[in-house]
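Heads up, one of the protein chains got dropped from this complex, but the rest are sitting where they should.
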């Protein structure tokens, strides 16, 4: 069975997610629909990008990801169907996709499915599901879109190195209060080489001097730094809420000083 | 695969929804179960009716909708299996169905599946799933119920016209803070004819003089009126929380004055 994932800010209390699923099953019945999250903060494409970027590689080839956050278009932006690493992504060209992909996508199509007038308020249901089912039923992207070259680009704060210091920031606080930074494991490792380091936050109020492999490498209630399943530096407390207990919030700065042993 | 939808006030933290699904899969394994919402406010059949009324037409023929809000029965009310527009609806005859259907259902059956004594506290799991699987396995309604003529009727405030004024009220606030009224698009359009109008709320503190086609027909942060995917007049703020920012709550009055150009 083909797989369609949903990443939206539709929430769970209303009928919105239900009718998106109904529309899919009406159009292409034999499909597995997987909720990634419907609790992206409303209109927040940075969180939407973080969520889908952290998810897609766990799914098999051919999976179709519908991104229903800010799905509306205007004169400058369009609805896109993108092929990337043998998966498909459908959503509005509002910059979110430039934050998800590390490389240029294989193919990008601007959707030309003409929306009925009444489709304007709910493109996730009325357009994205149609595009997804078109692909699942064996249709080609060319039949519902025209090739375009580029995505709308959105700048993102990336972790940077200055002298012996690596500077990043908090990009997501998860359900447990674990603190995700934008410091990638590969960047950290190549910059570190064989040096020692100290991770500082809250203006030096707290520091951590090693990277652990698991939360319970430290005693319960202790702070711990590790690389998460998204390969990003994460600051956590073993069985505790790091965001609350350490006072860390989104956009806070994280500094890592490196020095020779 | 047959489709069963669930609309309940069971919430998501407990095991209740899980055991409803387990009971379905134990009885009829090859079925798609779709959650419409499990966050209907507890015991609120008006919200339950709004939710399912806004949803069912997105699903294909043959879909079975289980309505698990106030599923208990008493001497005057029974469990029903209803056929309406080639779909099935299962729930308690507490008035909720009269709020969902615009026309008389094709067929109404009072369920006669004799509940075991221990089934009384959780009919959604113990009775409704059995009725749904019976239909999916090819059974007829007659085998598990006896035909009845009428539903328990529940009165609902409908939008009304007085002179040149149309008066409705807020019936639902969605996850974004968008405000749904009980003013239907067809009623508005036939009453309006070619006249201009002004939508007033908060006792005239705010007004809107046109109907938009999409949220972003107005600048971000501006109020907007449009007909939602449920074909009801909706008052929203483009990328904002209209309920909070405009102080609109459930049951508040919305007035529309019409005048010749």
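We just call them A and B in the order they show up, numbering each chain from 1.
Please note the rule applied: a contact is a pair of C-beta atoms (placed from the backbone, for glycine too) under 8 Å apart; a residue touches a chain by one contact, two chains touch by 3 or more.
None of the values given here were measured: they were computed from a predicted structure.
Taking the complete complex into account, A:54 is the one of A:23, A:54, A:181 or A:243 that touches the chain left out. Of B:65, B:125 or B:223, it is B:125 that touches the chain left out of the display.
Within chain B, the residues in touch with the undisplayed chain are 9-19, 21-23, 25-26, 29-30, 42-43, 72, 74, 117-118, 120-122, 125-126.
Hidden from this view is one chain, which touches chain A at 1, 3, 5, 7, 12, 32, 34-39, 51-52, 54-55, 58-60, 63, 172, 174-176, 213-216, 226-229, 239, 241.
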